[in-house]
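Omission of a single protein chain aside, the complex is shown with its protein chains in their original locations.
Presenting subunit A:
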């Protein structure tokens, strides 16, 4: 399904995002919340990478860090040839048009004191030299693209419904013709009927404009609908990264298995047979992750080695990357990665290796 000649638009290597904890009388730096701890993945041009995981696993942080809305603790994020993590503030500002974001909360992410035209038009003021009529034409064009009535241009965000506000957020993100859009739970704050509208709009825009998405969500069914490949995150790290169909058909990482067992089945006869895996215990604090594999405290198949060694994310089957000591490359496979575990890089460079 992924042709090998596709260009990598986004390359993330060993992304780390720590939030410092200051405590004590002198507010000394006593530790870090390791929200994202060494994440690597690629996004190919024109594809949608889904990023799923439970609340607090660092999904949104990855999305924001990718666009450098946070200052990274470590690692590199190459988007369309530039390492975003190392750009100077001015160069970063010039880079912003290529990478945009659709935010989770469409109410809070729009300035309450700006009209719709102001919100959509502001990036145009900053990054282009359009005349006023040209700018208005572009604003109307964007509003048409996302299905907003042109008469709404002078209204304020609070006068719109949730779905309309999310369309404003999308129009805003599209204003500068970006190549890459991070969709940070764009549908989480919407009700189900509107969710479908927004997701379909995103897909339609992708087809029409050739956009690349990182689609962050905790809604596994929606990710199944929109994503080409899916990364499952747990406690700041990627547990499994696989093409969508393979992942949903047969997840490999124990956490991915447990997570996907929670997806309800629409067919009642099969829903009855669905075996839900209930994980024991709570997610450990990202300020103090467990030694070894970070899933070791809750894994149903935990062994002694899991508490000592941290597994690397390795390609165990073509295009399937799993970070588990007990999911190893299948030697029987005729094609795909050969070579031992040691020889395989923890990154997933080789799409056609």
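The definition used in the following text is that a residue touches a chain if its C-beta (ideal position, glycine included) is under 8 Å from a C-beta of that chain, and two chains touch if they have at least 3 such contacts; residues count from 1.
Heads up, the rule we're going with is that contacts and distances are computed from a predicted model.
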* For the complex's missing chain, which UniProt name, "Heme exporter protein C", "Serine/threonine-protein kinase", "Binding-protein-dependent transport systems inner membrane component" or "Acyl-CoA/acyl-ACP dehydrogenase"? -> "Binding-protein-dependent transport systems inner membrane component"
* Based on the whole complex, identify which of A:12, A:49, A:110 or A:216 touches the chain you can't see. => A:110
* Structure fact -> Sole touch to the unshown chain from A:75, A:123 or A:186: residue A:123
* Structure fact -> Where A:94, A:149, A:177 or A:285 are the choices, the one touching the absent chain is A:94
* To do: Considering the whole complex rather than only what is displayed, give the residues of subunit A touching the chain that is not shown.
  => 64, 67, 69, 89, 93-97, 100-101, 103-105, 108-113, 122-123, 126-127, 156, 158, 169, 172, 176
